[in-house]
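One chain of protein is taken out of this complex; the other chains stay put.
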Amino acid sequence: MALSRGVRLAAWQLGRSFASMLGLVLVAVIVVLALIGPWIVPYPDDVAGAVRLSGKLQPPSAAHWFGTDEVGNDVLTRTIIGARLSLLVGIGITFAAAAIGVPLGILAGTVGGRVREIIMRLTDLFLSVPGLVLAIALVAALGAGIVNAMIALVLVWWPGYVRLAESKALSIREEAYIEAARVAGAPRLRILWRHVLPNSISPIIVKMSMDIGQAILAVASLGFIGLGAKPPTPEWGAMISIARGYLPDWWWYAIFPGAFIYASVLGFNLLGDGLRDILDPRSNRG
Amino acid sequence: MTTTRRAILHGAALSALAPSMSWAFDKDGDRKILVFSGNQAVPVLDPHVRYDWSTRMIQQSVYDGLLKYVGNPPRIIPWLAEKYEASPDGLTYTFHLVGNAKFHNGDPVDAEAVRYSFERALKLNAGVAWMLKDFLKPEKITAVDAKTVRFVLERPFQPFISYVPWWYIVNPKQVQANVVDGDYGKKWLTENEAGSGPFKLKRFDSTALIHMDAVPDYWKGWPMGDKNRLSGVIYRIVREAAPRRAGLQRREMDVVTNMSPDDMQQLAKLPGVRAEDHPGSTTFGIKFNCQTGPTADINLRKAIAYAFDYEALITIHNGGAKLMDSPFPPTMEGHIPVPGIPRKDVAKAKEFLAKTKTPSGGIELEYVHVQGLEDARRIGLVLLDSLRTLDIKLNIVGQPWPTMVARGSKPDTAANMTSVYVTPIGTDPDTVAFQYHRDSWGLYYGMSHYEDKEAWAMIAEARGLTDKARRMALYGEIQKRIVADQPEIFGMIPNRTWAMRDYVKGFEFSPVRFTGEVDLYPMWIDA
Partner (left out) sequence: MLVYLLRRIALAGLMLFGLVCLTFAIANVAPSDPAALAAGPDAGRSQIEQVRREYGLDRPLPEQFVRYVGDLVQGEFGRSVATGRSVGRDLARYFPATLELCLVAMAFGMLAGISLGMLSALFKDRWLDHAMRIFAVSGIALPPFWFGLLLQLGFAAWLGWLPTSGRIGVSTDPGDPITGLLLVDSLLRGNGPLFVQCLSYIALPALVLSLPCLASILRVNRSEMVEALRADYITAARAHGVSRWRLVTVHALKNAMLPTLAIIGLRWGWMMSSTVLVETVFDWPGIGLYAVSSAIAGDFKPVMGVTLIIGLNFMLVNLVVDLLYGVLDPRLRHA
């Protein structure tokens, strides 16, 4: 079957590149941690709010691989649970942004005219302010908190998908088979659903994969500034923001969550690169 | 390559030979500059508009008051006023000014300047105005002659003298010369000064750095002698603790404050660093909303108060704090340890909880603290852990101070629990007691919206009493009453800490100052 051959080809291609394999491994580790995290952590109570002040700020040891934080919680436990939070948030933001941006983009690309103008101008408007700055402005207005941070980031991210979907839809519009379908009398929606969407999906998937990593980083950045999750939520960025006050003597507190952010973003980036090689080999490499 | 301050000074001095003028700062003979670092900016220097610890530290340096607070225990000493008298009925106060006080521009400090300053503060109705505005009308202040000022109060007010040191005297001529659109000089005084204090402003960048030069011929002289006095002081605002630590270690800074208890422990171990650690007078309380919400029920308040882990407060401060045993700090006149003030007792807590509408818990409460204050946040985590025994969930919210205050100003919007540090402004017990009076609703220390008509009557009465023994007895009753009503979780009184290099001399601690605030006037460097 063509599908299984395609999959095998993809897997082989992926396997050939060290970078893509590394990406896959990193992503897999994060996903696994997110899934089984709550069952494997050594001190589950530390995420529910337990406070053990006598054991505060302990360096890494056999009992606490990543040391303890300022209220005595195990940093390893909180970092692993943080993986679950970050992954969910990252996926949520990416999917929401895509869900808004892609239909709008395809609409703009296929319909053209006035509608396209309006959509593209609106998109340009949101893209006129660099992402994090706009996110800060939005969160400052809405109030700090993980939900508001997510909303702000979706608002910052959706234009990217519009652009991508629109340009893909535009190029597909010219394809022969679209013309053929139209001539054959297929309704517009059907054309969109059956022809345009499946053929534009590849670059979108690549972008989404890389964006999950970037979204995780963005949420952590907002958390670091103090506009994201609140205590005692074990969000990586928020943890680092507090850990900052405990540098340099109690360095482990800041190092480990940051390393996990790095690993996640790196993993998704490498995976995205690898996927691009498979799904969209003709695209311009930047 | 650690760059010491002196290396930079040398570099700057050498390059002063280059043909450009303003950027090498003037050195006064061989005198030193003290570098003090904290985390709080000084947005508005105007002494009649605003005050907080960093602002007042600068205000106390560039301005003088009629009187001044010094020492531990704090006492009030004459300053611009060399003596004063109060009439027996407690209504008239007459101040006699010293003969030689001068403003920085040379104008003498006369009675008119005093009258003008008090009038300006009352008319602007901001900052310090609240202390006296109900008892003093600007028309009742008179400059009897060049060196005598008379105040006639509307009603007897015992705490009057204890508030006077915070009312700084500005030069009316300079202020009037810079009035814009009838703003009473507010805009100009935000970043400039018209004072007579031991220091004058050299450079003012409200969020980064404030550089003051010592006034060589300061009218009151210099306690360490003219040879030893400083050339000036730089207050450097650094938001994060790590660079302040590094600055102190590298001798780029001489005194730092706002360090966490854990940091202080590390700093004290360093060679060449001295830790100043003094029992403070700032109380930390978790104010309940006594009017609306579940916390309006005294049984719930008692339950929470008995569930709370008070020992954790001490552990967070590594031992550098004392638990409150009364709404009054122990340094306050009239303080008594109130018997039966709650300590952790889970059984008792559950007993009280059983009497509430939610006897088995299952509710969620909100705890609000000032964003950025690490200790208050940690205490929130302790509270969360403590409430788990009652099956009550806690939502910890960090908010900027003004938002918190705005929310807390109305009973309908105030959070279930808000944590506040309160420093009493003076030595008179009225400053603390009055926080529990109806008139304090809407202010940051009145966020509990405490209601007890009898207590209010007692507080109002105590303000006006002239018989000291009766007053103090009444304040004892007031304290017991407040504890019984449990408008807040009475927390701890954290120590005031500074870390400084051991060559810094002349540091004088006075509990009446805010946390972090120091009196820069007697300080100097012996190196």
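Think of it as A and B in the order they're written, each chain with its own count starting at 1.
The definition used in the following text is that a residue touches a chain if its C-beta (ideal position, glycine included) is under 8 Å from a C-beta of that chain, and two chains touch if they have at least 3 such contacts.
Please read all numbers here as calculations on a predicted model, not as lab measurements.
> Give the residue, chosen from B:H104, B:K147, B:R236 or B:R301, that touches the chain omitted from the document.
B:R236
> So which of B:V179, B:A208 or B:A457 would be touching the chain we can't see?
Only one of B:V179, B:A208 or B:A457 touches the chain omitted from view, namely B:A208.
> In the complete assembly, which of A:L24, A:I240 or A:L275 touches the absent chain?
Reading the full complex, the residue touching the unseen chain is A:I240.
> Identify the residue among B:A126, B:M224 or B:L270 that touches the chain left out of the display.
B:A126
> Touching the absent chain: which residues on chain B qualify?
Residues 1-3, 5, 8-9, 11-12, 14-15, 18, 20, 22-25, 33, 35, 37, 41, 43-44, 49-52, 125-127, 130, 190, 203, 205-209, 211, 234, 236, 238-240, 242-243, 246-247, 250, 252-253, 371-372, 399-403, 405-406, 409, 442-444 of chain B touch the chain that is not shown.
> In terms of residues, what is the contact footprint of the unshown chain on chain A?
19, 121, 124-126, 128-134, 136-144, 213, 217, 220-221, 224-227, 237, 240, 244, 247-248, 251, 254-255, 258-259, 261-262, 265-266, 269-270, 273, 285-286
We take it that only the chains that are shown with their structure count from here on.
> Any idea how many Å lie between the Cα centroids of chain A and chain B?
Once rounded, the distance between the two centres reads 46 Å.
> Quick one: which bits of chain A touch chain B in the complex? Just the residue numbers, please.
Residues 48-51, 53-54, 56-57, 70-71, 144, 226, 230-232, 242, 244-250.
> Could you pull out which chain B residues touch chain A in their complex?
Contact set of chain B toward chain A: 240-242, 260, 262-263, 266, 309, 312, 315-316, 371-372, 374, 377-378, 380-382, 384-385, 388, 394, 396-398.
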